[in-house]
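The other protein chains are all here in position, but one chain of the complex has been omitted.
== subunit A ==
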Amino acid sequence: MNFARRKLNIGRMAGALALLTAAWSQPALADKVLRMAHDLSMGGSESLDPLSPVRFWEVNDLLYSRLIRLTEAGEMEPELALSWEPNADATEWTIRLRDGVKFHDGSAVDAEDVKFSLERINDPALESPVTSVLGMIQSVEVIDPLTARVVLSTKHAGLPILLTDYRVRIIPSGSGDTIASSGIGSGPFKLDEYDPEGTTRLVANPDYWEGAPKLDSIEYVAIPDADARIQALLGGQLDFSRIAPEQEPLFAGRSDFVLSEFPAGGWFGLVFRTDTEPFTDPRVRKAVRVAVNREEMAKLMTGEGHATVTCDNPVKANDPYRADIVCPQDIDLARKLLAEAGYPDGISFDLHTSNLETGMVRFAEVYQQQVAPAGIKVNIVMAPSDGYWDDVWMKETVVVTSWDERPADQILNEAYRSGSSWNESYFSNPEFDALLDKARASLDFAEARQAMVDAQVMLFEAGGTLIPYQQNIQFAYKKSLDGIRPVIEDQMRWHLVDKTEE
């Protein structure tokens, strides 16, 4: 799943305020209401348009369906699409749709809607970050009401996995101007009240194609502060939340909660802008990364067994395209690289971070401490959490970043291809782009994998992003909830989630 947690929270105080304002009245006992929180990461402009750069991903996941989704094991399975077949050179994909699926307004989901929804991705006016992932979609032809043909500008054997993107949702044809507020899709829940700064309320869609949801409604409350969310959960105002490893002890002795954990590919990282001195030199970029003791960092940040050490590789551990790279801490190499690059006395830079997410500041402190012996002097600058993704990320030279996992093809293109809108390190390397193109065009898995692996190795050698480890996801939820699976939220089958008497 595949979203970067882009957070613009309005500071620590706001967390407490949000808690106060979110003190809603208890629903009637008969109603099965699932209460969750979102982090107001877009500062109130959270959009119901799934392709928007400020997409309200938690809610959109419940409102809209995809063509293809992932199973718990990470394999593709039909959602609105029943089948997907390429032509001989994978430049055209024919998609057969499920019959009888209806949008919330009662109209049928057909090939016109697929054409509209997919062609929209490349509408420049939307400025959708998905363009960097699915920009190769040239057009979509309607063959019959239940068959669409996706025409690509280049060969791409991996199109179906890209269609599992959490933002690629099918919306009614022609609803581009209204979707951001109407929320009409074919998902398990319908929009009742849209209030991103307060409580957004969704009610069960009894006509959902997989069967009516077991819950009556889901409420998403805005609580920007990570700690305030945990307090709301502990205090019984929420039913479900992600937690950080260090918060586990807060649930000790709470038999009314269930904790679950599963490996995932998200990370905290450091971004060094490759277009800004001294990080224009790949030797400097490598030096600031090899000076890190990743094993130790993972342990300091997450404790034992909650993370997988990573060598600046954004592809998650169990992805078939992941490159195996080894990267022990090497202070001598870092010093040598810096000296070669013309910095025999080391370098010094500002590292921007914020209290946006639990651990973001600690992450910077651990880095600062670890690289000091290599002559790398880090000055931590605390940025306000409000507006962090707008004003600091992709603006300042060195920042702490935070991503959730995505499939290999998606993350490599979205975060590292030249000119892509979330290319946070401004990494631009024609050879790297050519490897990505080669992987996409290749119909042979081994060949495609080799190109992707080469691309990942290139990132380790010359990239501007430190990814020291990838962290497991941990959930904490009320024991009264049934049907919560250890999968990232947008792979959850929310219509199967139920709430029993407490």
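Please note the rule applied: contacts are C-beta pairs under 8 Å (C-beta built on N, C-alpha and C of every residue); 3 or more make two chains touch, one makes a residue touch a chain; residues count from 1.
Following the convention adopted for this analysis, contacts and distances are computed from a predicted model.
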item: Chain not displayed: protein name in its UniProt record ("Cell shape-determining protein MreC", "Peptide/nickel transport system permease protein", "ABC transporter" or "Alpha-D-ribose 1-methylphosphonate 5-phosphate C-P lyase"); value: "Peptide/nickel transport system permease protein"
item: Residue of A:Val33, A:Val142 or A:Leu300 in touch with the missing chain, whole complex considered; value: A:Leu300
item: Contact with the hidden chain (one of A:Thr358, A:Asn429 or A:Gln456); value: A:Thr358
item: Options A:Ala244, A:Leu337 or A:Val453, residue touching the unrepresented chain; value: A:Ala244
item: Chain not shown: contacting residue from A:Val168, A:Ala226, A:Leu459 or A:Val497; value: A:Ala226
item: Interface residues of subunit A (partner: the chain not displayed); value: 11-13, 226-227, 230, 244, 246-247, 249-250, 252, 296, 299-300, 303, 354-355, 358, 361-362, 364-366, 368-369, 379-382, 384-385
